[in-house]
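A protein chain is absent from this complex, but the other protein chains hold their places.
== chain A ==
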Amino acid sequence: MSKKKEFDFFDRPKTRRMLWIALWGSCGLTVALQFFASPEPHFGFDDFFGFNALFGFVACSVLILVAKGLGFILKRNTDYYDD
């Protein structure tokens, strides 16, 4: 890649905004898809519309928060084990 014209597509604020829109849009699309094919319920409390979307959202939020919380206890400097 020549130095004159570097590939900076992902650095542009416009692209970033577009990607955010695409992300929200595709999330909305997957929920809308449920009108055409509904997932099979397994848990007994999951037969409402958009359960899997909510489940993914909550599960990942909890995972990140738990990891973040554990990080306060478990994180050490990289030279922790050095003599």
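Everything below uses one rule, namely that a residue touches a chain if its C-beta (ideal position, glycine included) is under 8 Å from a C-beta of that chain, and two chains touch if they have at least 3 such contacts; residues count from 1.
We adopt the following convention: contacts and distances are computed from a predicted model.
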Matching the hidden chain's UniProt record against "NADH/Ubiquinone/plastoquinone (Complex I)", "Na+/H+ antiporter subunit C", "ABC transporter ATP-binding protein" or "Phosphate transport system permease protein" returns "NADH/Ubiquinone/plastoquinone (Complex I)"
Chain A, residues in touch with the chain not shown (by the definition above)
1, 6-8, 10-11, 20, 23-24, 26-27, 30-31, 33-34, 36-40, 42-44, 50, 52-57, 59-61, 63-68, 70-71, 73-78, 80-81
